[in-house]
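Missing here: one protein chain of the complex. Every other protein chain is in place.
Naming follows writing order (A, B and C), and every chain is counted from residue 1.
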Amino acid sequence: LSANSFGNLFKVTSFGESHGVALGAVIEGCPAGLEVDLEFLHAEMNRRRPGFHGDPTQAVTSARVEKDQVEILSGVFEGKTLGTPIAMIVRNEDQRSRDYDQIKQLARSGHADDVWKAKFGHSDHRGGGRSSGRETVSRVMAGAVAKMLIKKLSPELQLRSYVSGIGEIAVSPSEVENFQSGSESCEAHLLRMPSSKNKDALELLKKAQVIGESFGGEVSTLVQGAPAGLGQPVFHKLKADLAQAMLSIGATSGFEIGDGFLASEKLGTKFHTDSKSRVYGGLRGGISTGENIFFKVSFKPTSSILDVAKRGRHDPCIVIRATPVVEAMTALVLADHLLWQRLDRV
Amino acid sequence: LSANSFGNLFKVTSFGESHGVALGAVIEGCPAGLEVDLEFLHAEMNRRRPGFHGDPTQAVTSARVEKDQVEILSGVFEGKTLGTPIAMIVRNEDQRSRDYDQIKQLARSGHADDVWKAKFGHSDHRGGGRSSGRETVSRVMAGAVAKMLIKKLSPELQLRSYVSGIGEIAVSPSEVENFQSGSESCEAHLLRMPSSKNKDALELLKKAQVIGESFGGEVSTLVQGAPAGLGQPVFHKLKADLAQAMLSIGATSGFEIGDGFLASEKLGTKFHTDSKSRVYGGLRGGISTGENIFFKVSFKPTSSILDVAKRGRHDPCIVIRATPVVEAMTALVLADHLLWQRLDRV
Amino acid sequence: LSANSFGNLFKVTSFGESHGVALGAVIEGCPAGLEVDLEFLHAEMNRRRPGFHGDPTQAVTSARVEKDQVEILSGVFEGKTLGTPIAMIVRNEDQRSRDYDQIKQLARSGHADDVWKAKFGHSDHRGGGRSSGRETVSRVMAGAVAKMLIKKLSPELQLRSYVSGIGEIAVSPSEVENFQSGSESCEAHLLRMPSSKNKDALELLKKAQVIGESFGGEVSTLVQGAPAGLGQPVFHKLKADLAQAMLSIGATSGFEIGDGFLASEKLGTKFHTDSKSRVYGGLRGGISTGENIFFKVSFKPTSSILDVAKRGRHDPCIVIRATPVVEAMTALVLADHLLWQRLDRV
Partner (left out) sequence: LSANSFGNLFKVTSFGESHGVALGAVIEGCPAGLEVDLEFLHAEMNRRRPGFHGDPTQAVTSARVEKDQVEILSGVFEGKTLGTPIAMIVRNEDQRSRDYDQIKQLARSGHADDVWKAKFGHSDHRGGGRSSGRETVSRVMAGAVAKMLIKKLSPELQLRSYVSGIGEIAVSPSEVENFQSGSESCEAHLLRMPSSKNKDALELLKKAQVIGESFGGEVSTLVQGAPAGLGQPVFHKLKADLAQAMLSIGATSGFEIGDGFLASEKLGTKFHTDSKSRVYGGLRGGISTGENIFFKVSFKPTSSILDVAKRGRHDPCIVIRATPVVEAMTALVLADHLLWQRLDRV
């Protein structure tokens, strides 16, 4: 029983409050002998971070500057994993609750501060505590190690999440075809959106930032080259674990595998004979078939918009920052199931 | 680690193959002293069963007759739970693999038989084994006990799932308003669809059965009167556990809480100030607020359509039968979190 | 969280009350493709059973006749495991609570009836419910499957438990040397005690049965040919899991690995240089070294002695019947760790 642990074999425990001493993750179940690529780890952390140099989204994301230097406390020795728990932390640079003292009085609309307070009796009112987006630091750290493991166990596997919708601007499947068949990550695209519409989206967000508006959005994930056989029926089907992973991220409101809700409107005779499509999302019976795995996650409009007058700049669409988090959670699920597969047969 | 167990404190282990000896469920963690209502248990089983007397859907669901008499093997004594594991089984009346011998040769399109075979090396080809819809017998049995526990712990809580879409026929929110404010279950409605459009839907399905067509669909769930504080951040937020529960059901392709994917297109200023709506789905920060909880699940078109010529009648839209399963899984999640809440405070 | 599940990867859920409908076990995590030897399964069940034909202990064990026919409900198809949960049950032949109606009134000394009642509020007073020795039916069933898996994964491994003490009669290490180096099970020996003293012990127990006396005892286990590397530090060291397994058996009062409490009195210079001995018990750092694994379990005197006047014949020393249970629990631990070892390295 653990509300803050994720995974079955590759298990991550996340800890830390937004304005506490540190955020951290402990990975249990990472096999011994995995080479740990620190440069990659830091690059992944940078992707999560708002406002870093070279971030195409920096113009429109939250102004809080975070340095997020990861310190590995255990589990790695001479560049390789030991088979013992890997503990990693990122210190919160600025723990002064100064900016948040006034918040103590007023609940922020759309935020969960009051809900936490009601539930636990005692809560950390400074910037949301663990309901803050900052909690995703732990997920991205752990996800980076999961990616290293995936690369080792299944070198062909390519995992990429990207922004596929901002407000009413949606990326059509044909637009991302190049992206899908190539090997580039979403970082190459403005707003992490692989579509020529991303310039319009940027305009939209810039304006939103000025007038105090926000938008929901959508993140899509494509996994190419995954082996067949991932997923453990009946309760840990790959789609079930992905759905849990995605809906555990803040501000998410939906999950679709393959054709998703669109599938519900299709004729069976068309749906099941659609030769080249992603209608199934790469799974049958909840188990990967070796085809491309495809799923989408929807996000609500940012709620901090409402307090913008009080708090200055805000992030008008969370999906740009959420993309690396979606990718990290996907990596956690895949690493977990790559290990689990070792137990399938005698 | 257990692929066939669901839940954290109220934990269900499901077992049994479609054409094996029996289907079953073992519930661990049900507190002692709960009165067990056998009549209710059997009524719930009847709702899951196709073709029973009085089923408004019998005209259009699969022809296989299942009696599904539950036998409680343990955990209940003199009408009350003992605090020990509650084991329940339903025997498969007809285990003859006769009808399925030919299937051994040909993989059924859209089914998972070949995927299982590839994964485990050895598989039960008779009617899908555990990838069969029959596996949901275990879920409905366990869900019935979960409902009894919910009724005891949170008497105000009303839980109802219903068919909200069949192919392109969708039920509008205003149509279900009566349903939502009343206390009737979906059983009162033709096709479990609380809308006057259900007659059109019935015509559609009857025709589909003749011409060998099938449709996807959508099941909605409304929970009224749930206490605030359900859900355990960050990985067992209520929406995360619901998403896993729903995507563990066969043929599902999507999950939406509150406004779901629609939320991704909305303006923040509208979304967060929508006073009377279900935009959040009754949760904030993944924790129930005491408001109505609302979510939807999408289902793919039935795949057995493709083999209809070989196999006779078929079920042209799975959502009618899936509705009690969605309700059962919801009950499992709620029972689990009602217990978990006991551990929140010192 | 599950009080009635044991194991990490090879996980057993035990259910059933002594005088309920059935006892059962569900095994999750047994890999697919394992051949299931039904004859062996039934032979193991017979070893547990008191009073069966050919049982050298029948003269001195409890008079209750149990047939214990195992029915496999799921998880096995065409003689092999499917990778799905293996559910097995044994029906209780005689569920009439007649004999136990009087017990309802008076708590049986040394038994746990009153403790269960105080804890759960509601309890099954008929023959102890789940605190009865009959609960071990589930353990022996599951242990038999674990042994099949061990035989497949580690064919050299030999696992044998035997009675090494009854009251003050103890088996010296030299006496069991033949037993250890051979391959026979304890069944070949009167009272499952591989020592010429077993005749004296039999006399002792026969007399005890007449005069209403009982004795405690000791069961030893020797594992030969186990691979090195079993055990997962720091909380699932092999000795930790064995200790939990053993102390979960009713009437146990102690566990020793290797030299056990004797080690506490030894000089380090002697202890650590003892070249040929079992001082470490085959483990270092809680991990198997490839040497013989050796441990002992102590049992309290049978408590039912106290009510003998009311209830007729009794079992004056529980260790004879407990030996197959100790062996079964050992098999569960070993099977679990043989699988876990697959996850050690990248």
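FYI, a contact is a pair of C-beta atoms (placed from the backbone, for glycine too) under 8 Å apart; a residue touches a chain by one contact, two chains touch by 3 or more.
Everything quoted here is computed from the prediction, not taken from an experiment.
Taking the complete complex into account, B:G29 is the one of B:G29, B:G165, B:P194 or B:G216 that touches the chain left out.
Of the options A:V26, A:L157, A:V171 or A:A201, the residue whose C-beta touches the omitted chain is A:V26. Considering the full assembly, C:Q232 is the residue among C:S161, C:S195 or C:Q232 that touches the omitted chain. Residues of chain C that touch the chain left out of view are 1, 3-6, 8-9, 14, 109-112, 115-116, 118-121, 130-131, 135, 165, 167-168, 212-218, 228-229, 232-237, 239-248, 250, 252-261, 263-269, 271-273, 279-281, 284-287, 289, 296, 298-303, 305-306, 316, 340-341, 344-345.
Residues touching the missing chain, restricted to chain A, are 1-5, 8-9, 11, 13-17, 20-24, 26, 28-29, 32-33, 71-75, 77-78, 80-87, 89, 119-124, 129-130 (touch as defined at the top). Seen across the whole complex, the unshown chain contacts chain B at 1, 9, 29, 31-34, 81, 83-84, 149, 152-153, 233, 339, 342-346.
Simple rule for what comes next: only the chains that are shown with their structure count from here on.
With centres defined as mean CA coordinates, chain C is found 40 Å away from chain B. Under the contact definition stated at the top, the residues of chain C that touch 2 or more other chains are 1, 9, 29, 32-33, 81, 83-84.
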